[in-house]
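First, the structure itself, so that you have it in front of you.
Up next, chain A:
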Amino acid sequence: MAKIIIERDKCKGCLLCVSVCPKGLIIVDKDLNQKGVNPVKFSPLVSRIPSKARQVNDECLGCSLCAIMCPDCCIEVYK
Partner candidate 1 sequence: MVKDKRILMTGNEAIAEGAIQAGCRFYAGYPITPQNELTAYMAKHMPERDGIFIQAESELSAINMVFGASAAGVRAMTSSSSPGISLKQEGISYLAGTELPSVIVNMMRGGPGLGNIAPAQSDYFQATRGGGHGDYHSIVLSPSSVEEAYNFMFLAFDLADKYRNPVIILGDGMIGQMMEPLELTAVSCQLSAEYKKPWALTGCKARLPNIIRSLFLAEGALEERNLKLQKKYKEIQKAEQRLEELFSSDAEFILVAYGGMARIVKGTVKKLREKGFRAGLIRPITLWPFPQAGITQILNRLHRKKHLPIFLVVEMSYGQMLEDVKLAVDGKAKVEFLGRAGGGIPTEEEIINKIRRNGKNLFSS
Partner candidate 2 sequence: MEKIFSRPKSLRNISTHYCPGCGHGIAHRLIAGVVDELGIRDKVIAIAPVGCAVLAYDYWDFDCTEAAHGRALAVATAIKRVRPQNIVFTYQGDGDLAAIGTNETIHAANRGENLTVIFINNAVYGMTGGQMAPTTLLGQKTATSPLGRNAQREGYPLKISEVLSQLSGVKYIERTSFYSPQEILKAKRAIKLAFQNQIEGIGFSLVEILSPCPTYWDMSPQKAMEWIANIMIKEFPLGRIK
């Protein structure tokens, strides 16, 4: 069990975290944040990878790759 918390209003929407999440658990939020950009959000329930049905190993690993990549230090990781 692991999770990430994204500081929504600090996110600049660069999507680098999306590109590195091995489970595809970070998606673009349709609602704008205070900066006026579409931030990312943690979406542990629905996998973005369409070919994969929801499985146990779709859960967040707590690998922290997203947080390491984030240029704006918006992501905290819990495990």
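In this text, a contact is a pair of C-beta atoms (placed from the backbone, for glycine too) under 8 Å apart; a residue touches a chain by one contact, two chains touch by 3 or more; residues count from 1.
The candidates were selected such that all candidates are chains of the complex that A comes from, given by their letters.
Quantities reported herein were computed from a predicted structural model and do not represent experimental measurements.
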item	value
Touching candidate - 1 or 2 - for chain A as found in this complex	2
Complex contact set, residues of chain A against candidate 2	1-3, 10, 12-16, 19-20, 35, 37, 62, 64-65, 67-73, 75-79
